[in-house]
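The complex appears here without one of its protein chains, the remainder shown in place.
The first chain written gets the first letter, and so on, giving A, B and C; residue counts start at 1 in each chain.
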Amino acid sequence: MYDKLWLIPFFPLLGAVINGLLGKKIKNEKVIGAIATLAVAASFGVSCYYFFNMPGANGGQHYAENIVATWMSVGDLQIEWGFLLDPLSAIMLLVVTGVGSLIHLYSIGYMHGEEGFYRYFSYLNLFVFSMLMLVLGNNALVMFVGWEGVGLCSYLLIGYYFHKKSASDAAKKAFVVNRIGDFGFLIGLFLLYWSLPVGSRSINFMEIAQNAHLLEAGGIVVTVITLCFFLGATGKSAQIPLYTWLPDAMEGPTPVSALIHAATMVTAGVYMIGRLNPLFAMAPDTMMVVAIVGAATAIFAATIGLAQNDIKRVLAYSTVSQLGYMFLAMGVGAFTAGIFHLMTHAFFKACLFLGSGSVIHAMHHALHEAHSHDDPQDMRNMGGLFRKMPITATTFWISTLAIAGFPLLSGFFSKDEILWFAFASPQGSPLLWIVGALAAGLTAFYMFRLVFMTFHGKQKTTEKARKHLHESPWVITVPLVVLALLALVGGWLGVPPLIGEIVGMANSFEHFLEPVFGGTQAVAHGTHALEWSLMGISVGIAFVGIFVAWVMYIKNPELPGKLAGSLQGAYRVIHNKWYVDEIYDATFVDATKRLGTFLWKGFDVVVVDGIVNGFGKTAHASSRALRFLQSGLVHNYALVMVLGVVVIVGFYVLR
Amino acid sequence: MDNTLVQLAMQSVNFGAIMPSLVLVCFGMFLLLVNVFSPRGKTTHVAWISIIALVISGIVSLSAWTPAGTPAGAGNTQFGFAGAVALDNFATFFNITFLLAAGLTILMSDEYLKREGYPIGEYYPLILFTTAGAMWMASGIDLMTIFLGLEVLSISLYVLAGFFRGQVRSNEAGLKYFLLGAFSTAFLLYGIALLYGVAGTTNVAEMGLYFAKNSAILGNPMTIAGMLLLATGFLFKIAAVPFHMWTPDVYQGAPTPVTAFMSAGPKAAAFAAFIRVFVFGLAGLQAEWTSLLWVLAVLTMTVGNLMAIYQTNIKRMLAYSSIAHAGYAMVGMVAANEIGLSGILFYMLAYTFMNLGAFAILVLAGREGEENLTLEGFAGFGFKRPFLGIAMTIFLFSLMGIPPTAGFAGKFYIFAGALKAGYVWLVVIGVLNSALSLYYYLRVMVTMYFREPSEDFAWVKMHAGAVVSIVLAIIGVFYMGIIPGAVMEMAKLAIF
Amino acid sequence: MEKLFFYLVALVAVGSGFLVVKCRNPVNSALALVNTFFCLAIFYVMLHAPFMAAIQVLVYAGAIMVLILFVIMLLNLGSEAHKRFTHSLIGGSIMGVLMLFLVFFFVNRGEPTGMRGNITDGLVDKIGHTELMGRTLFTEFLLPFEITSILLLVAIVGAVILAKKEV
Partner (left out) sequence: MVSIHEYLMLSAILFSLGTVGVLIRRNAIVIFMCIELMLNSVNLSFIALSHHLGSMDGQIFVFFVMAVAAAEAAVGLALMITFYRNRESIEVDDINMLKW
């Protein structure tokens, strides 16, 4: 029954091969798009079939493996091309193939008329294939194949508009940073294999789970191993300090950002920690690091998000921030909550990206018609688009409410669960909760800033361009609607018991993942009253964020500009007494915004990029210095050889 | 003539033990004659006959393969010439590697030689002789056979490196290679002399037995010095730091297919002899040579990768990268266990595929006179020549060691062997180095795909031979990456 | 007496070896090298290897050195330009001294301990060196001997290809 698991990654691979080899000949965009979309949809179908026929549904083993062939055998270590179906991979499968097929459909409309249409779809299918290998692999090396594959496809797709230098630089940066992460992954894997006692050495996930207890819990070994794996995760999932590639990755086409840099690939790190949860659960020190890095990334990226004017960059920093939430959840032992947020985030963030893509598409078209050279991605050029693009705007609104944690939408449930665990789990602390809640408030603020600047207020486009603004075609809006619906109701899968008791629903998500995380999941302790009040506070903070955004960008859109001016002359501030409340709010917010800008320009660009580039520069400089040894003169070469002989022989003989 | 002498000679003669090389040598001599009677500039038939020779030699080699499960003594291993050679699984595995390297080289050479204006038929017999020399190195049990194999190989390569006699670059490559090669030969010989002095024999097997019986000799400074000087000679051919200085210059100056061949065949041959002599004959000194190789492997990897970063000529960059790859393979030598050593065998075969594939693309992409091999010249190559671009990407990925390619599997085996032997830091350095290597491989890909094409690459002609060799290399890279098990099993059988 | 003779010849050998390195004119170097070869041939005779002595003179001094001299004449090479006191001169000399020191060290400390064969001076005188060589060469070392033929073939073909003027 489970011996057809290989079909899931097979279809996208087939699609990639067909489009890659024949795409140039087919030429018809509709056919190419259909092949690619159907390939992913077929995988989605198979995934659904398996989802409804999960192993262990009627008791027994909760996972099934499908071993296709032996890959490598090293001594007693057998590595297979094998696939693993368990609740965790099943959820990821649905997310990847489901969101993936929608984005493929969307891409048909979005990429219409682009040069290299077939190439795009071929890469995109190849990406889905790699992602499915990553998710389905039954051992760490098959996962690593996918891990590298998604990196490669991300690289190819970020650099899709290769004639832009920024795009190719961004692609290279993404690839290099990812490889730093991969280095951590490999070292972690080697160390894990090496430190397990002989006889129980394995890199099969299920066997790792069984044998993890043979390592010393909380010991230095398991801590180092998990830290190495976490380093891998920070690279792939854009956490501090390896996050800078993700905002730059927005140079790629927007559907790519939606699929790879929001919904699927960047969550691979979270998934990997979930996969290795027995190991991580044994290393409290690592868990603490994960939680702290996650929380820090969440607030840090949210702060930077305040200062961005490029619509996609706001979303990019928002993604980094939300990934921080997921790591925070993993770090406090709330594995289910982390995966839950991964899923809901995939819905609303994909929707947001696609929505922004729809806006950019329309803006681009309009500006092009009007012969304007304004940046179609700059929010300062938008405004009042709600009437022009009602479907896009509505779906965008829903997703924004979801990400802001508006009660009873999907983001509310998942974020709230994370915050609750951050506070009340044994590994949690009130400090983590405060940071998380603050980040939630900032998220609400900058997301609504985005919505207000884009869809409301005064139209800032020229009259001429405005005529050409219109709603996108159905291939673009259908995925938006579906994703918005999911963002609306997806949260009800994982209703927390607190609300579940009232409405009479169980937390089916947690129940479903029970076999995977049952043994390692942290248990949060606290009274109902505490839980209610924390929930209330975090929602309140979010509302404050929304309110401030409303004040600044709708009620009084001149305020920020005015303030900027008035800050220069302090006396004018005192003069305008009747604005004092708003000013107070706005100066506070303005200061935060300045902090955001500072962090972005200062820390992000100078420090992190500096370090990453610094390594490159060091290598380059040493290469440059070393090459002068290669003088091209035979007697110098001979001298080096003799020197080598003398040193070697001297060392051994005189020793 | 004394009758007993003839009988004595005939007793030790076993042509079965040198059959694969014998086939090559006979064909080589035949081709020398063919060349005499061929019209000027017509060499295609010579190339094809030499391919036939390689195929026959391959079949003969494989017929000596002893499959797994054969009871001891019932295998196909052939000994001969008073213990001077053995055609065992080890030799056979390497023979196949050499033959593949030679075959891919010949496939990409024909049109290239014509384009560059040197359609000289003697090129092919020289390649065949080189391959035969490599085979003697791999199957030699006697240091004399190994030494002479090495010399046949080297002398042919001196000629091949300087083959374009009208080009200063090629002359220079040949002359540099010759001077430094002869210099290193002197050290190698001195090492052999010292070992002969302490063991009383040049036969590796007898030497091993003698050392095992009289372990006191192992502490003799002459033994250690002999071992080190011998290692020097092999390390020169492997291009390990600090004996690597010739590599970039010679690789850059030699005709591209010759460079391709040099980076795969002779390097594998040197490793074969290295393993045979050190693991077989000098096992008693393992502690000494592993600690030496540990240091040299780290140096080799790091220097190779670091120096490659600054290069703008792709051929020269690949030369440095080949130094780095030799460093990775040396890690397996340090491990000196079953996985590590068979990992070297595997890696050499994998390297043959990926490196020759990459060079085949350089052969096609170059302009007459070896122009346009700089990084800049490759701008936009991936779009103008999609097939070659994708192929190059695959080879580069394999060289980087990204799964599921042969390069990854090879590195994996070697590092796994080193881990098993407990060299954790060596593995960490190795993995770090392969992360470093990405820096320059990636630059090629970035130029190929993310730069506006400055040329139309109209001169790139897809020759059948080169395309076949590229396709074969791609198949090899993926086969050994996706199902490396089969090859690895063979490599394990090949390690005694 | 034998010892004295040895030291005398050794002195000549080292002296002419030094001249090979020192002489600025390649022709002089070559002649000094021939001289060294003759000295070595004398040692071979002292070591009861008359056949080796003969081919030392014939092959080395006769063939190879003539070839080298011929090429020197062909290229009409004059003396090397007056050499500056370069780094390679210092480096080379230091390396040479270090090398000598090392080699002395391990040769002095080490002992040639290899297994003894059954060839004695008496046997060599009785059977004859050439025959002993021949027996070993064509039985035990037949394959290396055959490989040598290929080696020389490769060298001839290579030399012809390289030195030929037109294609």
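Criterion: a contact is a pair of C-beta atoms (placed from the backbone, for glycine too) under 8 Å apart; a residue touches a chain by one contact, two chains touch by 3 or more.
Everything numeric in this text was worked out from a predicted model, so none of it was measured.
Note that the absent chain touches A, B, C when the full complex is taken as a whole.
Residue in contact with the omitted chain (choice from B:65, B:79, B:136 or B:178): B:178. Within chain C, the residues in touch with the undisplayed chain are 2-3, 6, 10, 13-14, 17-18, 20-21, 26, 29-30, 33, 36-37, 40, 43-44, 46-49, 51-52, 55-56, 59-60, 63-64, 67-68, 71-72, 74-75, 77, 80, 83, 88-89, 91-93, 95-97, 99-100, 103-104, 107-108, 112, 114-120, 132-133, 136-137, 140-141, 144-145, 148, 151-152, 154-156, 158-160, 162-163.
The missing chain lies against chain A, touching residues 627-628, 630-635, 638-639, 642. Taking the whole complex into account, chain B touches the unshown chain at residues 144, 147-148, 151, 155, 158-159, 162, 165-169, 171-176, 178-179, 182-183, 185-186, 189-190, 192-194, 196-197, 200-202, 248-250, 252-253.
In this text, only the chains that are shown with their structure count from here on.
Across the two candidate interfaces, A-C and B-C, the one carrying more C-beta contacts is B-C.
Rounded to whole angstrom units, the spacing between the C-alpha centres of chain A and chain B is 44.
A straight line joining the Cα centres of chain A and chain C is 71 Å long.
One simple way to say how far apart two chains are is to compare their mean CA positions; for chain B and chain C this gives 30 Å.
Multi-chain contact residues of chain B (touching two or more other chains): 221, 224-225. Residue numbers of chain A whose C-beta contacts span two or more other chains: 636, 643, 645, 649, 653. Here chain A touches chain B in the complex through residues 24, 69-75, 77, 81, 141, 144-145, 148, 152, 156, 159, 162-163, 167-168, 171-172, 175-176, 179-180, 182-183, 186-187, 190-191, 193-194, 616, 619-620, 622-624, 626-627, 629-630, 632, 634, 636-638, 640-641, 643-645, 648-649, 652-653, going by the rule given at the top. Across the complex, chain A meets chain C through its residues 635-636, 639, 642-643, 645-646, 649-650, 653-654.
Those residues of chain B lying in contact with chain A across their complex are 176, 179-180, 183-184, 187, 221, 224-225, 228-229, 232, 236, 241-243, 245-246, 248-249, 288, 292, 303, 306-311, 338-339, 386, 397, 402-404, 409, 412-413, 415-417, 419-420, 424, 427-428, 431-432, 435-436, 438-439, 442, 446, 449-452, 482-485, 488-489.
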